[in-house]
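Of the protein chains in this complex, one is absent; all others appear in place.
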Amino acid sequence: MENNNLREQILFTANADPKKCMKCGKCSGACPNYDEMEYHPHQFVSMVQNGDIEPLLKSESLYLCLTCMVCVERCPRNVQPARFIEAVRLAKIRQQGENRLTPQQIPAKIEEDTPQQLLVSAFRKYTK
Amino acid sequence: MQVKNENWKPLIVAFCCNWCSYAGADLAGTNRLNYPADVKIIRVPCSCRVNPMFILRAFQRGADGVIVCGCHPGDCHYTSGNYYARRRMTLLFSMLDYLGIEKGRTRVEWVSAAEGQKFAETMNSFVETITSLGENKRLEDLRCKTE
Amino acid sequence: MQRIGVFVCWCGSNIAGTVDVKKVAETLGHEPGVVFSTDYQYMCSQSGQDLVKDSIRTYNLTGVVICSCSPRMHENTFRKAAASVGLNPYMVEIANIREQVSWIHKDMETATEKAIILGRAAIAKVHLNAPLIAGETPVTKRALVIGGGIAGIQTALDIAEAGFEVDIVEKSPTIGGKMAQIDKTFPTLDCAACILTPKMVEASQQENINIYAFSEVDEVKGFVGNFTVKIRRKARYVKEELCTGCGLCTEKCPQKKVPDEFNLGLSNRRAIYIPFAQAVPKVATIDPNYCTMLKTGKCGVCSKVCGVKAIDYTQKDEIVERKYGAIVVATGFEPIKVDKFEEFAYAQSPDVVTSLEYERLMNAAGPTGGTLLRPSDKTHPHTIVFVQCVGSRCDEKSEKGKPYCSKVCCMYTAKHAMLTREKYPDTEVYVFYIDVRTPGKNFDEFYRRAVEHYGVHYVKGMVGKVTPENGKLKVQASDLLDNRQLHIDADMVVLAAAIEPDKSARPLATMLTASMDTNDFFTEAHPKLRPVESPTAGVFLSGMCQGPKDIPETVSQASACAAKVIGLLVKDKLVGNPCVAHSDEMMCNGCSQCQNVCPYGAITYTEKEFRMPDRTTAVRRVAQVNPAVCQGCGACTVTCPSGAMDLFGFSNNQIMAEVDAICK
Partner (left out) sequence: MQDRMIARAKELLADGTVDRVMGWKKGEFLYDATPAVFYSAEELDAGFVMNAFTAANVSKYLIKETKKEGKILAFLKPCDSFSFRQLMNEHRVDRDKVYIVGIPSWGKADMEKIRQKGITGITSIEEREGDFVVNTILRETHVIKKYDVYLEKCKNCKSKEIVVYDELLDGENGAAVTNSRFDEVAKLEAMTPDERFAFWQNELSRCIRCNACRNVCPACTCEKCVFDNPKSGLENKAAATSFEENMFHIIRAFHVAGRCTDCGECSRVCPQHIPLHLLNRKFIKDMNELYGDFQAGEAEQQRHPVTSYRTDDAEPGVIYTRGGTGK
């Protein structure tokens, strides 16, 4: 599993255990935005568990989850699928930080009238 | 400094409850899991039958270590015996420590009837600890000032 | 001084291969008190035992030490051998030189040395052994069965047929329990009432069975063989011995708006009622919460119409005290409350029902006379969605559901689906399942028949939401295999609610000092080998109170339970374990500490008169141990500061002697 590190990272962020899932599908049964999504809540759980994360990172489903938490509320096993979706979403954001801006690149880009606050928020946003 | 007794071998008394730990010891035997012969087992009905006096008596008579084994908390054949044993032994061990007796001469382990392996491992590690502590002199000497 | 014989077993080469048995026998022969010492190839064999017996006779032995395998293996063998030649069996001690010596040590010298030390310890103990005679307690030859469902009825019938008296205590007005509410039974589909009601009648006619219906257990005292139980016979306001069950009163009663609990509130009954036609005992009961006469003193219709003058508005609860030798718990189960699962809209729509309610809707004697009609508008439903595992298999921390599988839901849902399709082929039936669990004789065949012959739509997935809308139930669910979300417009939704132990079980367990698990199921004495007994001696378990099970399993367990009870009741006397605690009254302070730690309540106190050293007498509070209740754990002996409390067979000085022998 090449994505093992990423998987570990996502599991850490999610702070939930996909092994508790008994594959009942109640999360997807309850999901109000199911039809719009390519990957559904129960798939997030099992794909993270299987380390199958690349497709999730690329999928629009990440942004189609409304974070309504109904899957968390309904899950009989307290697996909390929304946490996995959110964790993958975070992983995606963090990856973007890697190819956008590094502190080394900044001095060259600074212009005379760049506000300090912009720099600070840029660091916040793009580094991790 | 005391003269080191070259022939010294540790003497260890193990109190085992009849239902779990004694059966665990039997299982260790059945599985031929080796542990040192320095360990001698005394069978008691329950770990709560172990009177602190027995432990002190063993030390006083020359035992170098005493280990009490019982069912895992919650599994006691008599439902609550090992819970009482746990409090009593905690307090007794704390007192021995307070009197300056080396830590590690006393131990409590929960060994189930299925844990032959754990029994053997526990005894091996306990004998190792006692061997490294050496001969038990302090309890015998508790009231003899050597000036 | 004891005269001790030492017998060292070779156990073939099991012991003799690593332990110098000759040397052990020889060395132990020189121990004080040892008058005979020998070794033999197989001590547990007949000839080995004969050797022990002969030596006891020849040398007048008063104590025997066997150096052999674990006492857990052959202690009883040698005790019996000793007893057969007149030596008290508790004068035998075993030194375990196989499991603790030969099998774990490879070096002959070390092993032999350790074997000798263990032998010495056993000899030291035997020196202090005293003959023990097991206490005997008489057995009251009557059993109490708590709960009159199929489990309780079956257990009671089996015990009664063996010739013992049985009392059944049932909290509702009739026996029959949950099975009486069920329509058909899987997998044979025979009608539940047709097989249950004959048993109910049999129970009422069996002369050894006495039914206390509408009664509850108030107090339990005593111990195995000797329980004293207080039974509260709740006031029916009808004289049970006079009422003929004609039912006239239940027709004339003007209070008609009482939810009928037998039909789970799906219909109404009168304030005076007989739960169902085949009720046993068939006696009317007045519901004091609804009876106008009892509430306001104005009415009295039932009393007027009763031809046998059975109505008694002044009746009070009555306490009956009875003695029993054994108590059977058969308190059964109830379905969990499903209104906590808001997503299924159970509280919002009457067309969302539980499976047990569905049973009543299908039943010919039910609220709809056996025609399947939606509760809301009494129309025929065309699309029915069944949801499995509602509240079963939840996370352990779940507040709504249970962590276990309720076991029966897969099968009864298949039954409902099948029966529905059979009677109403125009109905579309969907079953949403997580797994379909059908272990059991003819069970999977039954489920497959529902799918293949009856065309029930089994969907792997779960219902996420039920929305009542325009007289329909909009069901949103997942179909995991097709990876799609389904939207079904259903007419009815049936929830396979998890089952849980009856609410009365926990307080009863407290009265019985019987243990329960975190789900309030009674625990068995051993999960594999003693599954119908509670760890508390004399208390037995029958049916669902021990864990989820279906009717055939319940009946098998009920009969097994009866066999255990009969096994206890046929004994005239119970022989206890003589290794029990006893208190030396001369030394007892009466401080109650031992009583506080005793897990069995075996210790009580009495005031006794003692002669004091100054020739006066004084009354002192002293502890007494009931040997029939004491299990011999020894918790009290360590708590006792004065050492007044000691344990037979493992006395303070016996264990001290072993310690001394080992540490010599």
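We call the chains A, B and C, going by the order they appear; numbering starts again at 1 in every chain.
Methods note: a contact is a pair of C-beta atoms (placed from the backbone, for glycine too) under 8 Å apart; a residue touches a chain by one contact, two chains touch by 3 or more.
Small disclaimer: the values here were computed from a predicted structure and weren't measured.
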{"item": "Shown chains that the omitted chain touches within the full complex", "value": "B, C"}
{"item": "Absent-chain contact - pick from C:N88, C:T383, C:N589 or C:Q624", "value": "C:N589"}
{"item": "Touching residues on chain B - with respect to the absent chain", "value": "52-53, 56-57, 60-61, 73-74, 80, 83-84, 86-104, 106-108, 138-145"}
{"item": "Chain C residues touching the omitted chain (full complex)", "value": "584, 586-593, 596-597, 605, 618-621, 639, 641-644, 646, 651-657"}
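As a convention for this text, only the chains that are shown with their structure count from here on.
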{"item": "Graph class of chain-chain contacts, one of line, ring, star, complete, other", "value": "line"}
{"item": "Chain whose mean Cα position lies farthest from chain B", "value": "A"}
{"item": "Most extensive contact between chains (C-beta pair count)", "value": "B-C"}
{"item": "Where chain A and chain C are represented by their mean Cα positions, the distance between them in whole Å", "value": "50"}
{"item": "Multi-chain contact sites of chain B, meaning residues that touch two or more partners", "value": "none"}
{"item": "Multi-partner residues of chain A (at least 2 other chains)", "value": "none"}
{"item": "Chain B contact footprint on chain C (complex, rising order)", "value": "70-73, 96, 98-101, 103-107, 110-111, 113-114, 117-118, 121, 515, 535, 579, 597, 599, 631-635, 637-639, 647, 650, 652, 655-656, 658-660, 662-664"}
{"item": "Footprint of chain C on chain A - complex, ascending", "value": "20, 22-31, 34-35, 40, 42-43, 70, 74-78"}
{"item": "Partner chain C, residues of chain B touching it in the complex", "value": "11, 13, 18, 22-23, 25-26, 28-30, 32-35, 37, 40-46, 48-54, 57-58, 61-63, 77-81, 84, 88, 120"}
